[in-house]
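A single protein chain has been omitted from the complex, and every remaining protein chain is retained in its original position.
Per-chain residue numbering starts at 1, and chain names A, B, C, D and E are given in the order in which the chains are listed.
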Amino acid sequence: MIKTKFASETSNTMTELVLPNDTNTLGNLMGGRLMHWMDIAAAISAMRHCNMPVVTASVDNVSFARPIKLGDILSIESKVTRSFNSSMEVYLKVWAENLHEQTRYLSNEAYLTFVALNESGKPTIVPELIPETIDEKEKFAGALRRRQLRLILGGKMKIDEAVELKALFIKD
Amino acid sequence: MIKTKFASETSNTMTELVLPNDTNTLGNLMGGRLMHWMDIAAAISAMRHCNMPVVTASVDNVSFARPIKLGDILSIESKVTRSFNSSMEVYLKVWAENLHEQTRYLSNEAYLTFVALNESGKPTIVPELIPETIDEKEKFAGALRRRQLRLILGGKMKIDEAVELKALFIKD
Amino acid sequence: MIKTKFASETSNTMTELVLPNDTNTLGNLMGGRLMHWMDIAAAISAMRHCNMPVVTASVDNVSFARPIKLGDILSIESKVTRSFNSSMEVYLKVWAENLHEQTRYLSNEAYLTFVALNESGKPTIVPELIPETIDEKEKFAGALRRRQLRLILGGKMKIDEAVELKALFIKD
Amino acid sequence: MIKTKFASETSNTMTELVLPNDTNTLGNLMGGRLMHWMDIAAAISAMRHCNMPVVTASVDNVSFARPIKLGDILSIESKVTRSFNSSMEVYLKVWAENLHEQTRYLSNEAYLTFVALNESGKPTIVPELIPETIDEKEKFAGALRRRQLRLILGGKMKIDEAVELKALFIKD
Amino acid sequence: MIKTKFASETSNTMTELVLPNDTNTLGNLMGGRLMHWMDIAAAISAMRHCNMPVVTASVDNVSFARPIKLGDILSIESKVTRSFNSSMEVYLKVWAENLHEQTRYLSNEAYLTFVALNESGKPTIVPELIPETIDEKEKFAGALRRRQLRLILGGKMKIDEAVELKALFIKD
Partner (left out) sequence: MIKTKFASETSNTMTELVLPNDTNTLGNLMGGRLMHWMDIAAAISAMRHCNMPVVTASVDNVSFARPIKLGDILSIESKVTRSFNSSMEVYLKVWAENLHEQTRYLSNEAYLTFVALNESGKPTIVPELIPETIDEKEKFAGALRRRQLRLILGGKMKIDEAVELKALFIKD
């Protein structure tokens, strides 16, 4: 098995066109439909990292700034930020584009985590991720704090144990 | 317009059967498909509160404990916890049930927020929510802290301003 | 195996939001899409009764009173009324709601029957259903007449044999 | 407007291939999915008759004989049997075919009724239907009895008024 | 195994109603959606010929004359034109109909080829096709030229070897 992978090897771009059934009665993309696409896009990055099937373990806070409209084009860029034993954190950015009005803006960002499964469906160790660029290194470092926040929010860690997260609360 | 609503008036139950196209190659429900259903279920509760179209503003951290399988039945129970001017926070619980093995367990919980829109698509004031039961009152009180965490995570509030959230970090 | 079940144990509520692809060019929910949902909702009640996979055996006359519109919310309430060897009759009510106009009405009612299948796909005996409320007892009693009507309409019973059905024609 | 139409002018054939998402965990076509297709097929025959949009008014008793499997091919043959002011009764036959095993059998038959709507969504008078073959004439004649049965089952007609239906109970 | 089949035995008609999710923001049927239906329709004709599962091998040039609108009805008529060892060429015609405006026109024609697969997924010999009508005989003869054009366009045949195709360039 491959022991390490570069962050850049897990990079993926998914493009989707907003069709009628993706929208509500106001012609706006439904948030849940976008999360469906985000999950598939991020899962592809996680699979590029571990070359195994994966299941979604968690989705961090996501907020949606502006309504995305029928006929808009979404580009979802995703990359693994760090791996932990059998799990991987994926960062993604959603760009919304209106080709008619020639506007393009960052709709939202998100962190999702996935667990790799072997053929009998059990969690399995994944390669270590090697960050290279400055941005990849920052996200690699921040992954510990985000993981502690997830564990606290999920009731699986006490505040006192979250050493890195405390650093976030003192200085971001 | 109705000035206030009881939390119980916004309660909704949605049931879904997991079909082939909702699953990955291991026969597990994809996380994004579940988020799609959670978004629709929660939006119905928000619409029961404000009687207007709504858009998803944010989804708080969601974690998925166990894989949900093809043929399982999901029950999504949702209720508005608190309203803030034009936005509403909805709490939901997802129950997964395997009728063949006669098992039923709490798959996950989540908080989503929605914004009410008027006919020209602008955010519009919504009724005040009145909690009645002990559980409704606790979730009503906690909504302030969760809102601060969302604002901090979204980069829209500084740590020092998050008075209620600090209380969470001192004593949950 | 469980020998008996109460009607109340088979109760189920399914909520659906009418989306663009569910509607025709007039923006009305297509009847066939509603029947698709009714079938899934009723199958869930039948599976709650027998804890086995089921197949639809028949759908009794269904009529649709008023058009249901894009953006409306449907609540389908279902419950098993009676079991016969390997088959179960399910009664359901479809409520249509327009949250904007704050209207809610009974769109239609229906009876569907399902057959329980074992792992090799053969019809299998199901628990006996115990009705408790007055309404459950009336539907339990009426199930015989409805079954005779189905058999006559399906060409599997002669009029003279349909003792209970005749009672319907004399006094409803 | 055209005053009359021949039954043969309303004839339609729709073919569908049973795909994974149309089936349950046993690989059988779900009854509700079939009803969805039956509704669209029958609506096309009704639209061929009236050249206007239509809505489903009712579906008569449908029973499903044998399970239809993943990969099977369905042929739905439909034809209008009679018109009544703004409504049309459509008869359809569903043939299921397994091309690998080279089997083909009549899966089920059904009668659906539709109402024609004008541009403001109001019921509108439709052409008179002219039956030509013996089979078309028999179905044309039987349409009255079936209509009475629908009205009785829908609680809109008393038994005593259903003159033609009584004939069915005396001699089919 | 059956050694030969008549072209007429492979004939198939598929009807589809254009629904919202099949259309772009102008309310026109998307070309790719139509090609999806064409592929399924043609595959059914190929399966009628060989009574085995098939995979699409190629699609010849397709052009779309006029936009097809939401609510229109498509009829896809397909028939096998010739078989070659394990492959079959299917010809299809797409008719678009607007029942409200009472217009019907030939939207497009196409040739698709399919390969028959046995149970281990390997290409398998198929029956010989016997053309009977003048039109079937012409399409049978033309199949050689179209096959050469496909091979040349796919880079698998040199121009000089395409004897029948040259005839096309001299006299069609």
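The rule is short, and it goes like this: contacts are C-beta pairs under 8 Å (C-beta built on N, C-alpha and C of every residue); 3 or more make two chains touch, one makes a residue touch a chain.
As the structure is a prediction and not an experimental result, all values here were calculated from the model.
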item	value
Chains on display which the left-out chain touches in the complete complex	A, B, D, E
Contact residue for the chain not shown (choose from A:I40, A:V90, A:L129 or A:L149)	A:I40
Contact set of chain D toward the excluded chain (per top definition)	19-21, 70-71
Where the unshown chain meets chain A, residue by residue	12-17, 40-41, 43-44, 47-48, 51-53, 71, 73, 99-100, 102
Hidden partner chain, residues of chain E it touches	24-26, 28, 30-33, 35-40, 43, 53, 55-64, 67, 112, 117, 121, 149-150, 153-154, 159, 169, 172
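Here, only the chains that are shown with their structure count from here on.
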item	value
Distance from the mean Cα position of chain E to that of chain B, given in whole angstrom	49
Where chain A touches two or more other chains at once, by residue number	20-21, 24-25
Interchain contacts (touch definition) - all pairs	A-B, A-C, A-E, B-C, B-D, C-D, C-E, D-E
